[in-house]
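Missing here is one protein chain; the remaining ones are kept as they sit in the complex.
A and B label the chains in the order they appear, each numbered from 1.
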Amino acid sequence: MVKVFRIKKATNGNTDIVNITDDINKAVKKSQIEEGVANVFVRGSTAGLTTVEYEPGLKKDLKAFFEKIIPRNIKYYHEEKWHDDNGHSHIRASLLKPNLSVPIIDNKLALGTWQQIVLVDFDTRGREREIIVSVV
Amino acid sequence: MVKVFRIKKATNGNTDIVNITDDINKAVKKSQIEEGVANVFVRGSTAGLTTVEYEPGLKKDLKAFFEKIIPRNIKYYHEEKWHDDNGHSHIRASLLKPNLSVPIIDNKLALGTWQQIVLVDFDTRGREREIIVSVV
Partner (left out) sequence: MVKVFRIKKATNGNTDIVNITDDINKAVKKSQIEEGVANVFVRGSTAGLTTVEYEPGLKKDLKAFFEKIIPRNIKYYHEEKWHDDNGHSHIRASLLKPNLSVPIIDNKLALGTWQQIVLVDFDTRGREREIIVSVV
């Protein structure tokens, strides 16, 4: 009833916004499920998932928004503990959250025409992220 | 196992906050599913879903909050490309996200007493939105 797929995705970090719509659609196709839900989840505490019209202007705007409300260079107690530089990455990820559920109709994600699923990697270095897709 | 319903909902745009709890409960009732989950999703990249105590004061407060952290009249690269005016609509929608999952108990949404499901339309004009409810 539930089919689970694991996807690996390399990112550049630093609020890198990566279009993963095709990857999720491939998993949906493999599942052969005609109608249902794709539950998408990224493991880790410095990345998140959302949807966006995937075009260069909005990628810049979204990065600028996160830098404005959760700046990189203010004081984070987290960084005192680990002598780390990614306090902002954690807060941005907790705000955006690691999960997204998208309906499936006719064995495809039922997104809007200008709506893509993106992985946003807030960490301060490139990472290989594991995304889990549970198709119901 | 999964029953899919499509709901059409007209909005006024401009961060219009529309109570869709009754619409979702009707779909749940039709599904005849006693215990499960209602996965709700709005198609498009300028609208989102959340819950709120639906009363006029909080509607004003929520609109004021979005205008404060993602103002309409700052520079958006998205608008340069399309000569458009809805850069803020996209960023607000990506932040709020298009999906919400609510448990079903006794063939009803198991919301809190003062908790309603709302569609928030951030676009700069009225739209007819398509909401997909997948009842598991």
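Following the convention adopted for this analysis, a residue touches a chain if its C-beta (ideal position, glycine included) is under 8 Å from a C-beta of that chain, and two chains touch if they have at least 3 such contacts.
Quick caveat: nothing in here was measured; it's all calculated off a predicted structure.
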Among listed residues B:6, B:60 or B:81, the absent chain is touched only by B:60
Checked against the full complex, the residue among B:102, B:119 or B:132 that touches the missing chain is B:102
Subunit B positions in touch with the non-displayed chain are 1, 35-37, 50-53, 55-58, 60-62, 65, 69, 95-97, 100-105, 110-112, 114-115, 136
Logged for subunit A, residues touching the omitted partner chain are 1-2, 4, 39, 41, 43-45, 69-70, 76-81, 87, 90-91, 93-95, 97-99, 101, 132, 134, 136
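One rule holds in what follows: only the chains that are shown with their structure count from here on.
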Per the C-alpha centroid definition, the whole-Å distance linking subunit A and subunit B comes out as 20
